[in-house]
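Only one protein chain is missing from this complex, and each of the others stays in its spot.
Order of writing sets the chain letters: A, B, C and D. Residues in each chain are counted from 1.
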């Protein structure tokens, strides 16, 4: 019963709990240093990126398509470099980012109010509930005439399209979240004296928060896509924007520039996702559902 | 202590529990007849519709905009009627619906696999997690060149755009759902012998189902919008489609037709939402979170 | 509502909201804006506001909803705007450009007969180029259908996409305007038909200047000054092509984030003619063709043109006038 | 609906039930959880409710708390009184710390921050969790969570306290200590308490009156006063005797149902 039995029994705490199971166990014991944690979060990204670029380059080298149809990474990154040094990117990004933030904020406000109303007021739910998803499926271009009718050729027209695109998504997130608030918590809230608005403030809103954040994330994607379309609606006062640049790059069949802009959009998306991810992680830590899985 | 005391105390079970609070109490006692329940679900919709159309008509009557810029309900419904009688609507709808179903099914398959992978495998999450939202924000038109490169002018190019549009949304729903599976249930599942795939099948998938359905709903909206854009990508021989008709209506500045098509899109959206709504309600009934709120 | 207010207010300076596309076929508009020609001609009494569009429908919507007073636009949206408003919403007050359209095909196609069974792209179902292609094929005895069937398969798709699909071999040719003709040629295509050859005097409208009827009624003076600006811009474009080409490239760069290659502009330039004549006859004929290939119902174009301002301006400069249809 | 019976009177701290009936579900699946329960709890009275598993004790408390609607009969917990209910599950808010959870009722009553902090600290000391204020519910053991829920309910400061097995997850010692605390608070504040427990000794230790509920349908089948003078000790012979009697009754009742 010495070391050889150890060999057969020790695995229980290590090798036996392996593969997916290992991921399902909180890995707090692996209390890693800060540096190694950053490394663990970074290398898969770098590897994925390297893989994607490598594959792309490989395809280009096979000569499968003409280089003006499918430019290689070198060409695209060279163009991206120029683009990064040009004022137009930064001006466009500034305009688009401002519009995105303002439009999204408006969409969130509308979406939250709409969502809470529909989720908790029976008549509103019956009247508007199913309309929300239907509105969400309406493509942006269908709203352009109405946007111009209501707001002329102003930025408001763009915001209108953005709000119509994103608000239903946010509202759906809120409705989903509110619908699945555990009844026990609602009762507990009511019992400790939270009625009416206070019930929302102290119980329903925080309980639905994870789903609301998920809805906001989907809403952001809708907002951004609607914005990309909406920015084509009209170019106001010669202001350039990412949406306009994207379309014109395509209009001019400028594949390297198109891909450079796509990379810029991806980077913006990554940054926004990082913000949402941080919020979500904070919530999950609070709720004690973190560390179940990978991250 | 007779009837006058009754008058002051009886309210507890009725008037006092009123307003929002009343909605928060399971209203099972109001066991209504089938007919009155259908009526309760219908009249708000009808009222909302009547209100919307009335408002629209009122605006038209004020003469705020020229009739060719903002046609009245009468004109639009007359056009819708013609449209409904025309073959082009039904052919277009058949094509578009088929594409939507196939594209969405593909997107769901991709989204589910991607979502589950990212949610439970640490390396994948680190590598791809933040990429999903970033991909989601990429406007459809940015993918068109790639779609054509890969699939030429075939329907596959459309599906490609649809999948790229909708799959991230589905994946995000799955990730959100899995992230918030109560750890206790995961432990219970593991303890009753569900490991690996079985853990997904018996615990994680059903526990995440509500969030997955919510993700599917958002995914449908993305799929449909991407399809509307993608149908312009390839106008395949002999086939008309709703997406193409929508754009043509706009190209021809045909406001009544544009609005008629918008109504058709809304109706399709309503039908799909009804399906999702039924699924969600069934889940909520099972989970015992139904009847908290309005519906 | 503010659109009408601006347009009808006689007190104070008038605001003229002018639309155009950042595109070679809109060269007079782009050069006129970039070189300050419009601002110069409009003077201090009229404030110029410019809006840039990507395609015709949005510009028409803007005119309809009173958000725009005048715009450079192609013949197709012009007809739509006129017919959908029952002849009320807009008037053509000047031409801007002619020509610049061709059928580009793969080099192995050398005759029209060889188009049988091929896929040819056009910018949009029922637009000028689409009609021109279908009518041309019809004349040559080749059938087409709206849905893309028939002897020659017509695939309407965005011009930018046409460059991609032509490059990847998915289509065999395209009937497109500049600068896409040049692009397709650069991508290995060959011009099979230059549309100018199909028209009398090799002239047909590609861009004209329309004004909303309301604005025209409220501010005829401003419209006259705008037409003066248009004439001056065309003068500039025609007399200083190099400077104009550079101006176009720069202006496009401002809006799209990347200057358009001047070489490409130079390549496309000779196929275009910048004329103040809106070539009304070509619009009418084009519409007849559209009816012939069953893409539209006949439209009465009476009253679409109001060329009195243009003729006044030309007369004052001692130039020959254009015929009012 | 109950014109034939006398109607409940209202007075602060008094709880009156008249022919209360509760049916869950509809049609075939309907469950008659409570059937004509009438009960008067005097202000300041401590009533313990015992009964077999699933007999309707939690249902009764939920109804008195106004969290569910009666199917028949009437409940009066006093004009404007919001009885504090300690749920059978701890029902803590997972997004708040222990302190945050206990603070919610105080916040809702609009107490100023300084006073809230003081009260929270005091309540946590009462339930012997003074060091755990900054933890989150998921970091606590089952018994600790139950004590936090107790603190939160006490923070409500209502005249009527409804408690659903509040000490079920506690060891005997901690439970004894909390019995003393609860008794102290009850007598200080002159609370009316309706207390559900499975521990008959606990009932005898705390109650002025013990009420026994039958199973499906839930009816009051037995009620006995506990006349032992306070302070009492849970292991005293008088308490044991009363507990034994109630246990006997309970045994008969449960035996009757084969449960």
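To be clear about the criterion, a contact is a pair of C-beta atoms (placed from the backbone, for glycine too) under 8 Å apart; a residue touches a chain by one contact, two chains touch by 3 or more.
The shown structure was predicted, so the numbers you read here are calculated from the model rather than taken from an experiment.
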Touch criterion as defined above, residue of B:55, B:184 or B:275 at the omitted chain: B:184
Contact partner of the left-out chain, one of D:34, D:47, D:120 or D:144: D:144
Of D:39, D:52 or D:106, the one touching the omitted chain in the full complex: D:52
Touch list for subunit B against the chain that is not drawn: 184-185, 187-194, 198, 202-203, 206-207, 209, 283, 286-288
Touching residues (missing chain, whole complex) on subunit D: 24-25, 31, 50-55, 57-58, 88-89, 128, 139-144, 147, 164-165, 168-175, 177, 198-200, 247, 250-251, 254-255, 258-259
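To be clear about the criterion, only the chains that are shown with their structure count from here on.
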Subunit C and subunit D: spacing of chain centres that average the CA atoms, whole Å: 82
Between subunit A and subunit D, centroid-to-centroid distance (C-alpha), Å: 46
Shared interface positions of subunit C, touching two or more other chains: 57, 61, 64-66, 158, 161, 164, 168
For subunit B, residues that touch 2 or more chains besides their own: 65, 69-70, 144-145, 149, 183, 250, 255
